[in-house]
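Pasting a structure here, questions to come.
For this depiction, one protein chain was excluded, whereas all remaining protein chains were kept in their positions.
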Amino acid sequence: MLTSYLPLLVLLIVAVGLVGVFTILASLLGPSRPTPEKDIPYESGLDPASSPKIHFNMQFYRIALLFLVFDIEAAFFYPWAVLYRDLSCKGQVIGGACHGGATAFGILVMAVFLTILILALTYVWRKRALEWD
Amino acid sequence: MLTFIIATAIKVVFFVVLFGLTLSAILTWMERRQSAMMQDRLGPVRANIGKVRLWGLLHPLADALKLVVKEDFRPPHAYRALYVLAPMLALLPALLVFAVIPFGPPVCIDQLGAALADVGGMCKPDQLHYLQIANLDIGLLFVFGIASLGVYGAVLAGWSSNNNYALLGGLRAAAQMLSYEVTMGMAVMGIFLVYGSLEPMSIVEQQSTMLDWGIVKQPLGFILFFFAAIAETKRAPFDIPEGESEIVGYFVEYSGTRFMVFYLGEFIEIVFVGTLITTLYLGGWQFPGLASDGFHSFFGFNVNWLMPHWAVVALQMGAFVTKVFIVCFFQLAIRWTLPRLRYDQLMALGWKGLLPASIFNVVLTAAVMLALQSVK
Partner (left out) sequence: MDLLSQKTPLSQRRPFISSLMATIALLVPWLATSVAWATPQAAAAAKTAPAFNGALWTFYIFGALTIAGALLTITRRNPVTAALWLVFTLFATAGVYLSLHATFMAAIQVLVYAGAIMVLFMFVVMMVGNTERQEFGIMRGLFSKVVALGAIALLGWRLISLLMRQAPAKAAMVSDGYGSVHSMGGVLFREYLFPFEAISVLLLVAIVGAVVISRRSTEEKEEV
C-alpha cells in the first residue's frame, strides 16, 4: 500500500528538474547590464518614498489565525464526510447500501461540533475581526 | 520494478508535461484570443515562422522566447536565495497536484483488442494500469495539502524583492489564498459526503450516469467550489494580487524567465482547476452511456455497440480532455465578463459569503442523505 506513493517521487523528481531547468536557464540566458536605475525598488516609476519597513498590519495576522483554526476544523470534517454513510447506519454498509436502519448519530456528531464552530464564526463576525481587508 | 518506473515516467510525461504544460501554454494564447473574440477584435494572430501563422498558435512560443532572453534582473539588497526560490515554490505545487487526477479508466494492457465488460476482473494484476500517476488513498487531501504550499511562493516573492509594495502585495495574495482555501475545503466536503471517498478514481467511477454527476448531486457545492477555486488561483475577478493596471503585485521585481515561471504556474493552475472540477463534478473520464465494453445507450437511444478496449479508453480520455477544456474556457470567459473585486469585497465574500454558504451546503447534504437513507 505504501508503494502507491512511489510515483510521487518520480513526479517530484521530474517537477524539480523542470523547475531547476527554468531557474538555471534564467541565470544563463539573457544579458547582464546592471544600471543604477535598475537597482531602485519599483514605486510606479517615482523616486522611492517609502521607508524600508512596512507597518505591521494586524489584519493579516488575524486572517492567518482564523485560517488555521478553520483548517483544523476542516481536517476533522474530512474523516466524518468519508464515514458519514457508516455513521448513519445502524447495521453494516455493504456495497453502498445500508443494511439496518438509519440513525441520526452521524449528523448529530457533527451538529455539536459544527454548532460550536458556527458560534466561533459568528463571534468573529460580530467582533468585526473580518473587516477591512 | 523497472516496468513500474517506466510506466510512471510515461504517465508523468504524458499527463503533466504533454497535457498540463501544453494546455497551459495554449491557454496563455487562448486567453488573449478569446478575450479578443469576446470584445469584437482580432487579438494575437500574427506570430509566424516564415509564412506559417497557424492562426496565432505560435504566440506561446514567441512569448516563451521573449521572456527567456530577457536580462536576469538581480535586485540589490534582496535575499538572492529566496528571490530565486520563490518562483520555484510557486510552480512546484502546481505541477505536483496532477499526481492524483485520473485521466482515464483502468487500462488492461494485454486485452486491448477485446471488448471487456469488467476490466478489473478479467485482467491479470500486473497488466492492469491506472491512468493516474499515483493512486493514493488520501487522494484529495494530498491535493489540498500541496495546494496550500502555493501561499509560500507568493509571500516569498513579495518579501524577497526588497520592495515594500511587493511585500504588501504578497501578503494580500497570501491572505486571499488562505481565505479561499477554507471555503474550497468546505465546499468539496459535500462531494466527500455523497461519494464516500477521498480518492478521485473512486469518485469518478461512481459518476457513471449523468444523474450521478457531482454537479447534479451538489449544485450549490459546484458553484461554491468553482468560485473558491478561481479565487484561490488568483484569477479574475479575484486577481487583485496581480492587479495589472491597478496595483503593484508581488512579482513586480521579477522579469524574464523567473516571471515566466510565475505566469506558467498560474496557467497550470487554471488547467488543474479544470481537471479538478471535471473529476469531482462533471464525471471525470466518464462518457455518458459508454460502459467499459461499448455503448449501451447513446444520448438516450438504446444501442449495443461493442467496442474494443483501446477504443473505449481513447474515447473516455477524449471525454476527459474535452471537459477540462470546456471548464478552462469558462474560467477564461469569466475573466472578461465580471469586473474585478476590490480587496475588502473579496475577503468579505470569502469569509462572510462563501464560507457560511458552504457550511450550509454540508449540513443540507448530510440531512438529505439521512432522509434518503431512512426512506429506503
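Structure notes:
Each chain gets a letter, A and B, in the order it is written, and its residues are counted from 1.
Everything below uses one rule, namely that a contact is a pair of C-beta atoms (placed from the backbone, for glycine too) under 8 Å apart; a residue touches a chain by one contact, two chains touch by 3 or more.
None of the values given here were measured: they were computed from a predicted structure.
From the options B:Q34, B:S148 or B:T183, the residue with contact to the chain not on display is B:S148. One chain of the complex is left out; on chain A, the residues touching it are 1-3, 5, 53-54, 56-58, 60-62, 64-69, 71-73, 75-76, 78-80, 82-83, 86-87, 109, 112-113, 116-117, 119-120, 123-124, 127-129. Although one chain is not shown, part of chain B still touches it, namely residues 79, 81-82, 85, 136-138, 141-142, 144-146, 148-149, 151-152, 155-156, 159, 167, 171, 174, 178, 198.
Please note the rule applied: only the chains that are shown with their structure count from here on.
With centres taken as mean Cα positions, chain B sits 16 Å from chain A. Across the interface of their complex, chain B is touched by residues 1, 4-8, 10-12, 14-16, 18-20, 22-23, 25-27, 29-34, 38-39, 41-44, 50-54, 57, 59-60, 63-64, 66-67, 70-71, 74, 77-78, 81-85, 88-89, 96-98, 101-102, 104, 106-107, 110-111, 114, 118, 121, 125, 130-133 of chain A. Of all residues in chain B, those touching chain A in their complex are 4-5, 8-9, 11-13, 16-17, 68-76, 84, 87-88, 91-92, 95-96, 98-99, 133-137, 141, 161-168, 171, 174-175, 178-179, 181-182, 185-186, 189, 192-193, 196-198, 248, 252-253, 256-258, 260-261, 343-344, 347-348, 351-352, 355-356, 359, 362-363, 366-367, 369-370, 373-374, 376.
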